[in-house]
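One structure, pasted below without further comment.
Note that one protein chain of the assembly has been removed; the remaining protein chains are unaltered in position.
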Amino acid sequence: MTLLELENVTASYGHAQVLHGISFQVGDNDAIGILGANGAGKSTTLRAISGMVQVGGKITFDGTDITGFRPDKVASLGIAHVPEGRGTIGDLTVRDNLRVGAYLRKDKKVADDIELCLDLFPNLRERIGSNASALSGGEQQMLAISRAIMAKPRLILLDEASLGLAPSTAQNVYRAIRRLRTEQGVAMVVVEQNAMLAFSVVDHAIVLETGSTSLAGSRDELMGMDEVRRAYLGG
Amino acid sequence: MNNTLAKLAANTWVRIGFAVVVAVVLVVLPLVSSKYVNYQLSLIAVFGVAILGLNIVMGYAGQVSLGQSAFLGLGAYIAAYGVVEGWPIPLIFVLCAVVPAIVGLLVALAAARLRGLALAMVTIALPIIGIPLAKRLREFTGGSQGTTVSWLRAPEWSGLDHDQWRYYVVVAIAVLMFLLARNIVTGRIGRAFRVVKENESVAIAMGVSPYKYKVLAFTIASLFGGVAGFLYLGIVQYTSPETLSFHTSINMVAAMVIGGSASILGTIIGAIYFVFVPNLANQVNPQLTALVSGAVLLAVLFLVPGGIVSLPRRITQAIRAVRRRAGGSPPETPQSPSDRVPAPATTRPKSTEKKNEGKRQGQ
Partner (left out) sequence: MEYFIQLVIEGLATGSIYGALALAIVLVNRATGLINFAQGGMAVVSTFVAYALFNAGAPLALAILGAIVFAFVLGAFLERVIVRPFERGDPDTAVVVTIGMFVLLGGIAAFFFGYEPRQFPSFFGLETLNLGGVFVSLRSLGTIVVLAVVVVLLQLLFRGTKLGLAMRAVADNPESAALSGLPVSRLLMIGWGLASVLGVIAGVLVAPQLFVSPGMLDFVLVYALAAAILGGLDSPLGAVVAAWFIGVIENLAGAYIDVIGNDLKIAVPFIVMIVILIVRPQGLFGRKVVVRV
């Protein structure tokens, strides 16, 4: 069942149009990657879904047209966006960041889910009382993902999770994301410059080039293409 | 139509011609106007100089100053004292410029290192401390009642009335101050001010010391304030602790913004606003004045943020935008987009803002 569908979505920052008609679908349990070079429009696509930029076209989530909905409204429908640059709430402690993630929930299982996150990211357990701004880049990324998990979303938008992280840390983060996929079965849209990392989590992907889709296919199909290998997988 | 206007404005001969026309008008005006009108025009010149100083430190250099009235008052008091003591007028003029400048310099030396708002607080302190001080130092200031001093009178040989002579003296000095200001802001110092206002880190990288230029801006503003005070006493012939009032400072800031900050012409418009609007409002209904002032300031900030002086530009921009939309031409800004360009539609997270606060210290 299609969970998220983008139909000919355009996006602009002021007068500058950045996306020129992107379309793709994400199923209930799917994970799709958005690859491409710097400036191709990958993060903008996620921002378009979250209502953080001016959009055109149509975005449907679970049957509802969410085109242009405000970010908090989009979040309330079950989409958790882990923004580029982590977006942790620096002044708040790790624990408080997680509580913020669970803000919209009315159930009593919040404490259990905090445990789940700490289990997924053991580094955070030691830092549970520290201010988020005191965390390292990798820890902040883990915190940001945890905050998204706390919302018990149906879809997670992951924006450049490996950005600015040492390779080993990035591997760590993606290992946890893989675990999340297999254990919780959350649908995901993963934006990544590092195609290898992306492919460790997603089943298929689209490749963006200056705001349009240049390639699309399953993981195997794409990994088999020369262009993809040369550009993103280092030959 | 706009292009022809622009070309006309750039033409040197047109500019000279325009200046000549303005000069002629300025010279002839007091001869044909009533005493009341001349008084108002003189006041505009006085506050024009004061607001000009404010504009230099606040509009161009980006430092909030809410204490300009203190320098105006100080200048007026110095002039009053000097006249009573019988000092020569040129000496008094120099003192009215230099003493407030020194005060401003000292204050700025101490305060310019503070974050933007703390500097504003220090400037607020000036009227707050100044008023009781003025009341206290009765021998110099005449205490709460203030002093009435009349020193600017038309000499016999001019054949002019007092108000006309006063107008000429004040306007002449004001014109000199405006020329001085124009030289400052269009020169190296003005460019330095702009860089400091824009981004202090960039200024440092360019070898421009924000501290030094903030102090300079503040000193210049104080000097202008003092000169304005000198002129003020000449026209109003009375000064009291009320002259230093905090509300006057605020009204000057409002007038500056309404006229147009970082603009010489805007200062003149601001001075006209400062003198006329509260007067008009007072005549209609004194309880209405503050309401109108606040409403006008907010209206300007919402509708014409650059001040009234930017109105022509906005109108031409609007006309151009309408024409473009009607003509269906492509948008003006074809930039290569980047994923990392922060969207104007979104909000900036505070955590990064706090870290960048150092950058924007030119508050």
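By letter and in written order, the chains are A and B; residue numbering begins at 1 in each of them.
Here, a residue touches a chain if its C-beta (ideal position, glycine included) is under 8 Å from a C-beta of that chain, and two chains touch if they have at least 3 such contacts.
These figures come from a predicted structure and were not determined experimentally.
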Candidate in contact with the missing chain, chosen from A:Q25, A:S76, A:S136 or A:S212: A:S76
Options B:A50, B:V149 or B:L297, residue touching the unrepresented chain: B:L297
For chain A, the residues touching the chain missing from this view: 50, 52, 70-72, 75-76, 80-81, 83, 87-92, 96, 99-101, 103-104, 147, 151
Touch list for chain B against the chain that is not drawn: 58, 62, 64, 110-111, 113-118, 120-122, 124-125, 128-129, 132-133, 135-136, 201, 205, 246, 250-251, 253-254, 257, 287-295, 297-298, 301-302, 305, 346-351, 353-361, 363
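Here is the rule we use: only the chains that are shown with their structure count from here on.
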Length of the line joining the C-alpha centres of chain A and chain B, rounded to whole Å: 51
